[in-house]
Structure formats: C-alpha cells, structure tokens
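Below is one structure, written out as structure tokens; comments come after it.
Missing here is one protein chain; the remaining ones are kept as they sit in the complex.
What follows is chain A.
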Amino acid sequence: MSDYDFRSELLSVIPNLRAFAMSLVGAADKADDLVQETLVRAWDKRSTFTPGTNLKGWLFTILRNEFYSQMRKRKREVADPEGAMAERLSTHPEQVGKLDMEDFKAAVNLLPDDQREALILVGASGFSYEEAAAICECAVGTIKSRVSRARVQLTKTLSLEGDGEFGPDAVSVGVMNLTSPSAA
C-alpha cells in the first residue's frame, strides 16, 4: 500500500476513532489528542500493517493501547462517583419516561472501563465479538461477559426495569415508540 493510499485509509477511519476515543476519555479535546497520537503511531509503524486486513481494528488496537499506557502514567480522574450519579438519577423520576442523552451518556461513563469499551466496540463500533476480543487482547467469552454485565448495569443505573420504584411502564412506552414503526 502506498503512503498516499494509507493516508486515505487513515482519513476514512478518523470519525470512528474519534467516537471510540470519546467513549474512553469523555472530554472531546483529550479524545482528539488520543486520536492524534494514534495517527502518528500508526504512520510510524505503517510497514507492519498487512494490506487487505482490517485497518479499522488495527487502528482501534493502537488507540486502545495508547489510552491504557497514558492511563498508567496518570490516573483517570473520576468526575462523578457512581453513588452521586445513581442518586441524581433516582431523584428525578419524572425524567425516566424521556431519558435524555446526557443521562444515558453519564450512565455509560459510570461503567468500569473494561465493560464500557467492550459494549462500545460490539454495540456501537460494529465489531464482532471475535474482533473486539482481538482488540482488547482477551478471550471471546470475556468480551461476551463484559458486554452482558455492562447491559445489566446500564439497565440498573437507568432503572429501565426491575425494582418497580418508578415503574418501568413509562420507559417501555418510550421504547415502543422508538423501536416500533407502527407506534407512530
């Protein structure tokens, strides 16, 4: 692959890299710093990439490794401890029926890092369990388990079902409206 082609391919993956980076670090400027570092590293080691293989997965692996090596250097700041967020969410039952994106984003950010990245890779980035396992350098079963636990945790944090404190009806209706074309 020529340098020109490689650069074009890099360009095409940038939007996905930014979205993945945002899910890892939260703040937009820090996420873009991470993407920048990833692009530079990818360029430096471009001779190790095998043309025709999954460039997106290759770049995600580099970005993830970069993220965790930065994490080891400086501990991630926890802006909103789990308890505080759970409290805030639970004191606004009127919002349950029309859960907004900020609440959802906050709930995702509360997930442990390994669960959040597994959920994003499989649920949003479009990777298979096998590809996600390769990126995270772990077993496929481990990815499945993390995704599963992430979904359970999100359901609890957002009170989507279960304890009946607010009743899941409002959310269920909202979901029906979102997912069923005939509900319009």
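As a convention for this text, contacts are C-beta pairs under 8 Å (C-beta built on N, C-alpha and C of every residue); 3 or more make two chains touch, one makes a residue touch a chain; residues count from 1.
Operating definition for what follows: contacts and distances are computed from a predicted model.
Selecting from "Anti-sigma factor NepR domain-containing protein", "Cell division transport system permease protein", "TctA family transporter" or "Aminomethyltransferase", the unshown chain of this assembly corresponds to "Anti-sigma factor NepR domain-containing protein" (UniProt protein name). The chain omitted from view is touched by exactly one of A:N54, A:Q70 or A:T142, namely A:T142. Chain A residues in contact with the hidden partner, per the touch definition given at the top, are 2-4, 7, 10-11, 14-16, 18-19, 22-23, 32, 35-36, 39-40, 43, 99, 101, 104-105, 108, 111-115, 119-120, 123-125, 139, 141-142, 144-145, 147-149, 151-156, 160-161, 171-172, 174-176, 178-179.
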